[in-house]
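Every protein chain of the complex appears in place save one, which is left out.
Entry: chain A
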Amino acid sequence: MATYNLNINGKVFKTDVAPDTPLLWVLRDHLGLLGTKYGCGMAMCGACTVHINGEATRTCILPVSSVSEAKITTIEGLSEKGDHPVQTAWHEVDVPQCGYCQAGQIMTAAAFLKSNPKPTTEEIETAMSNNLCRCGTYHRIREAVQLAATKMK
């Protein structure tokens, strides 16, 4: 066990866990931040995506010991009032079916649009294609990323 002071969503969270505990399970089991989802445990689906120092990162295989100094943003901290342009675009397009993968999709899209504010459709597809959606909402995800890009100008 080791003590970590994690910088998450602009606050400091103190937690005492084994160093190899994936950040995903620290967020969920120890800090009550439940928006980040478990999907595969091998960084194949993207449901567990958060921002580590601004980069979209999968947390299901990321030991907490490797992010003790990092600036972490989860879906809960993406915006104060749930009004990040990506979140509002997702609502306007009415993307979700079951909704389980969408936090990971949104975190991936938000980091992507920050680095590429005016993406082509192909660039969106490349950026988003490793986030799985079992319900098949890909058309709406693509449309929402396009819409969010216009809002972020």
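As a working rule, a residue touches a chain if its C-beta (ideal position, glycine included) is under 8 Å from a C-beta of that chain, and two chains touch if they have at least 3 such contacts; residues count from 1.
FYI, contacts and distances are computed from a predicted model.
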item: Protein name, per the UniProt record, of whichever chain is missing from view ("2-ketoisovalerate ferredoxin oxidoreductase", "Protease HtpX homolog", "Xanthine dehydrogenase family protein molybdopterin-binding subunit" or "Branched-chain amino acid transport system / permease component"); value: "Xanthine dehydrogenase family protein molybdopterin-binding subunit"
item: Hidden partner chain, residues of chain A it touches; value: 1, 11, 13-14, 17-18, 21-22, 25, 28-42, 44-45, 47, 74-76, 78-79, 82, 87, 90-91, 94, 96-103, 106, 125-126, 128-142
